[in-house]
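Down below is the structure, laid out as structure tokens.
Removed: one protein chain of the complex. Kept in place: all other protein chains.
Chain naming follows the written order as A and B, and within any one chain the residues start at number 1.
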Amino acid sequence: MSEAAAYPSTWRRPPAIERPLLRWGLVAGAVLYLVLAVGSLEVNWLRVYEGLERGWRFVAGFLHPNFTDRWEDIAIGMQESLTMTVTSTAVGILLSIPVGIGAARNLAPAPVYYVCRAFIAVARSFQEIIVAILFVAMVGFGPFAGFLTLSFATIGFMGKLLAEDIEDIDEAQAEAIRATGASWLQLINYGIQPQVMPRLIGLSLYRLDINFRESAVVGIVGAGGIGATLNTALDRYEYDSAAAILILIIVIVMIAEYSSSYLRKFLQ
Amino acid sequence: MLRLQGLTKRYPTGDLALNGVDLEVPAGQVVGLIGPSGAGKSTLIRCINRLVEPTAGSVFLKDEELTRLRGAALRRSRRRMGMIFQEYALVERLTVMENVLSGRLGYVGFWRSYLRRFPPADIARAFGTLDRVGLREFVDKRADALSGGQRQRVGIARALQQEPDLLLVDEPTASLDPKTSRQIMRLLREVCAERSLATIINIHDVALAQMFVQRIVGLRQGVVVYDGAPEGLTPEVLTRIYGEEDWTRSIRRDDDDEASPPVIEEACLEGLT
Partner (left out) sequence: MSDAALPQWRRRTTRAELGRWFGWLALVALFVFCWEIMTQDTIWAFVTDAPTQGADIVGRMLPPRWSYLNALWGPLWDTLNIATLGTLAAIVLGVPVAFLAARNTTPSVTFIRPLALLLIVASRSINAIIWALLLVSILGPGVLAGIIAIALRSIGFVAKLLYEAIEEIDHSQVEAVLATGASPAQVMDYAIVPQILPAFAGISVFRWDINIRESTVLGLVGAGGIGLQLEASLNVLAWPQVSLILVVILATVVVSEWVSARVRHAVI
């Protein structure tokens, strides 16, 4: 132990990426990108400076939200948002079950698999608001377009997660059911459903939460809900009413989160 | 070296984990702390380095009272006490070397440790300690790539890197197979002899304790019920510590080859790789 001098007295931590060229290349690339990205920002600082005063008014609005002046509009918007959330979540989940099963590699035949996967990819790639624009063009303004939008998005979201769950199941359990001579539907019912059900319920509650948040958005393009009220309030620079709407959204999301975590415990 | 006086710990739940423990450990002595689960063994050694705050009583290391220390003074006293853990408690995503060097954290400033620029003497010492525990080849491996026995050796190296006066060892072999357990215990006994460290080892396995320690302390419900030589562990004593059971088969027989006093054996490095 005493011949410490025999041991090296320097040590460097081995780098995370071994090849120096790749390592420095990545660093240089990141720096270059940041420089270019920040350089291409065009900011009208005068406009921003003028905006600060409105920003303060918004912050002040948050401290003194005004629920009364636009209460009629807020109530209608909230009613549309909430009903749209409930109906679209229910319909979306129901439809996502066949899509999810169809998109599970271990259950569906190849053509069905590809069709379902493609549908899911498209449904997930487009932001709700783009879908809402198209639905508004098809069925006209109002919450029905919002309902269609959120149902569509729900199918994509739930379908993908459900398919992944089904692909991750314990094959042995499905094998055992298949070995009893069960039909395809019985296989789903006995071999698959018990394994994916708990997570499906959890995801449904989570999606309910997301759908409410999204229902506040689709109104911006005329698909009903609280978003339209919010848009109007902001157009008129009524920051105190806007703050009231935002606070309502936050409170409802909080309630939904707490009750869904409670509900999940209760169901298990 | 280490002296505990009336050490008491009551958890907020009301459980009295330690009840007035008095204990003195001289330098160079290896004490095996035995007792049933929940007897307060873990609490006892954590009260010494204040990972758990004792409710009453005092802890003297050399002549310094530890229970009143705070902040930097507490950290300075902690670096004199090396600790070894049951599940190794290595920082799994760091390399073996970083884990060993982390034993020097109490001695170096933040930026030095952040940039991994430890003093050359610390690095040389770390290589030396790793060599001592037989892991020279594993310096740049990540800790989670090692086997259980190897990880515990890194844990020992980390504690030794602190140049401690005292080793606190919490169930060092609970996650290891019997052969590796013996190797680890032997290594612990040797390094304690080499550096004349006072050592407290919490251990479940009575026979293993008898093989490797010089003194046994039995703890039951936070009270010391036995303190003496390993040979004094009769079935009556074990019943006093653990409760009623047929003890005759779990006590080491006198003809066991490990009974001889601590000898440094080459064999302790076998089966490492």
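FYI, a residue touches a chain if its C-beta (ideal position, glycine included) is under 8 Å from a C-beta of that chain, and two chains touch if they have at least 3 such contacts.
Everything numeric here is computed off the predicted structure, so don't read it as measured data.
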Across B:M1, B:L16, B:L94 or B:A207, the one contacting the chain not displayed is B:L94
Which of B:G32, B:G57 or B:G103 touches the chain that is not shown? B:G103
Option touching the unshown chain, where A:F67, A:F144 or A:Y190 are the choices: A:F144
Interface with the undisplayed chain - residues on subunit A: 33, 37-38, 40-44, 47-48, 50-52, 54-55, 58, 79-80, 82-84, 86-87, 90, 121-122, 125-127, 129-130, 133-134, 137-140, 142-144, 147, 213-214, 216-217, 220-221, 227, 230-231, 234-235, 237, 242, 246, 249-250, 253-254, 257
Across the whole complex, list the residues on subunit B that are touched by the chain not included here. 49, 51, 75-79, 81-83, 85-87, 89-94, 98, 102-107, 110, 113-114, 155, 158, 162, 168
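By our rule, only the chains that are shown with their structure count from here on.
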Which of the residues in subunit A come into contact with subunit B in the complex? 1, 4-5, 7-14
Which bits of subunit B are touching subunit A when the two form their complex? 95, 97-98, 116, 118, 120-121, 123-128, 131-132, 139-140, 194
